[in-house]
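Structure, as structure tokens:
Below is a slice of the complex: some chains, not all, each in place.
A, B and C label the chains in the order they appear, each numbered from 1.
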Amino acid sequence: MIRIAGLIKQFGPFAALRGITAEFAAGSLYVILGDNGAGKTTLLRSIAGLARPTRGSISILGNSEVRDACRDIGYMAHPSLLYDEMSGMENLRYFAGLYGISDDGRSENVIRGVDLDPALTRPVGQYSQGMRQRMSLARALLHDPKILLLDEPFSNVDYRSALEMVKLIAQLRDSDKTILLVTHQATLLEDVADEFVWMEAGQIVSRTRELKLLETR
Amino acid sequence: MKRIFTVFALLTGLLLSYALYQALIVAPTEKTMGDVQRIFYYHVPSAWTAFLLFTINFVASVVYLIRRSSAADALAVVSAEVGVVFCTVVLVTGPLWARPVWGIWWTWDVRLTSTLVLWLIYVSYLMLRRFSASGETPVLAAALAIFGALDVPLVYFSIWIFRTQHPQPVIGGGGSIDPRMWHVLLINWAAFLCFALLICWSRYRLEVLKREVEEMQALEALLQPRGSR
Amino acid sequence: MTLSTITRATLMKDLRLEWRSKDAINAMLFFALLVVVVFSFSFDPNAEESRQIAGGLVWVAFLFAAVVALNQTWARELRNQVLDAYRVSPAPANSLFLAKAIGNFVFVGVLEALMTPLFIVFYQLRAVGPVWQLVPVAVLGTWALVVNGTFFAAVSIRTRSREIMLPLLLFPISIPAIIAMVNATTAILTGELSIRVWIVLLATYDVVFTIACLLFFEMVLHAE
């Protein structure tokens, strides 16, 4: 459950978000669409607490301070947020520690969940781009957060795996999570998304149940 | 090949024992320094052998850069490694000798310092090989080897003018040397050369084998089916 | 999930990445040796004055090692923006800070331990005062260098306003610690004066700045 009111984010003179008010309910998958530079990433970063709103408020699961809810947020970004020098498993083991998860079973399961091999000893820096992307999703899912913020999870992922990912995400949605997913490949999610949120120039311009590519604009 | 190696190893062993006998028993005792002076028979041949090996390293590196032959690279590694070992022997026997004779372990004299610098250069060469994350370590290493070799004359020259500005403890007597000592020294040097050759040979074979094994593994990996990842 | 668990995990990760193979210690030993040799060309180590300046000499060498270490402290966390992963996690900021500071302390400490015997052998140093006192001086002095260094390295990467020349910020703050370290070391080597006052100064400095860093680091880390 995320509640955003009058959110404005400025970088110097440039306003990346210009007044966003919205609610996102639990158990739903919201697909955020919009042109490059529309402010999608900035919106997710604000919700994750990585960007401080210039004005407006964000409340997450009832916490008006984002930091208080950080245990419930899983965030996947454009960059991998992984150490290039460590293997996938080593990375997850370290991040699990940050969330107080001490058993390796969980990490292994998450890695298998994104269709990678937990036994891979190669450092992440030598993974292919798509493998890295999946590892990054695994990191976001690691602590089983109630809120998932996924920034273009399918980019660079092969078609077959993307379909698998969609299935995984649909399952997560069904286990009562709030999922905000930014993507440019909306057709992949046509059948599973609960709502499509269109952004343009820092604002939410429409929210639709059905996907109407290009026609909406 | 194997037989030649064994025979050569035996011969080297014999030569080394004979040289030891010569150095410890046959060679005359030095008047002022006494028995400590016998370190001389190990100190000097080691130094000469190390110099020779570093020269080989230089030549092999140049050849590698021209021909890109794996054999030249293997020879470069091997000669640098063994050269560093012999250079270390010089740097250990030197202070062992210096302590009783000069009363100090170390002084910043020309010969001492330049040997130390030489050692440093080739250790840095080995470090680079060890730490390299590139697929083309031999190229980087060969470049460093050539830089190092270019540096050696400059090092020697600079230290020579630098340190002879002030009086320094003098090494040995310079001048004349007892012909019997000279004889023993040459025998020792021959023994050391054989020994160095022996180590280089086996180390080289090991290096070549290692590369062959790696190549085999790579080939095997090629032939086996693999998943995408 | 306490502060110390995460500190340990982070520290372990850093050390593991740094030491991936035991070659690392060889590299450090070699580095120490190089520094000693380079100094020998700059000062005549056999001269009488060398004992006078040895205190300064040794600390410049250590300082150099520290700067090399500090420079790379945060580089790894910035690649792929891993720091963001830390920032969205519930892990306390201070455990990250402590891990980094302790990591640098270990790194510089190991180098000091390696360099000291080398200095002694190559420069024929012989302390006139009580040598064991060098240990507390080194520990307190190194911590002083490292704790502020880690903090300011973080400040300089987090804030966009690089215009403020960082050195001009960090420099005056470090001066008392450096004066104390150098004077204490010289006092021990020459055996001339008591180092009590310097130790007290260093300890105070350490306590004050450790507390300050821990208080403000969270702010620095979560600054945009």
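Quick note on the criterion: a contact is a pair of C-beta atoms (placed from the backbone, for glycine too) under 8 Å apart; a residue touches a chain by one contact, two chains touch by 3 or more.
Here the structure is a predicted model, which is why all the values come from computation and not from measurement.
The complete set of protein chains in this file's complex follows the formula A x2, B x1, C x2, whereas only one of each kind is placed.
Keep this in mind: only the chains that are shown with their structure count from here on.
Among the other chains, the CA centroid farthest from that of chain A is the one of B. Per-chain Cα centroids separate chain A from chain B by 59 Å. Computed centre separation for the pair chain A/chain C is 39 angstrom, with centres defined by C-alpha atoms.
Centroids of chain B and chain C (each the mean of its C-alpha atoms) stand 37 Å apart.
Taken residue by residue, chain A touches two or more other chains at no position, since every residue touches fewer. Contact with two or more other chains is made by no residue of chain B. Contacts from chain C toward chain A in the complex involve residues 1, 5-6, 9-10, 13, 17, 20, 76, 79-82, 84-91, 222, 224.
Across the complex, chain C meets chain B through its residues 23, 26-27, 30, 33-34, 37, 40-41, 44-46, 121-122, 124. Residues 104-108, 113, 116-117, 120, 123-124, 127, 130-131, 162, 166 of chain B touch chain C in their complex.
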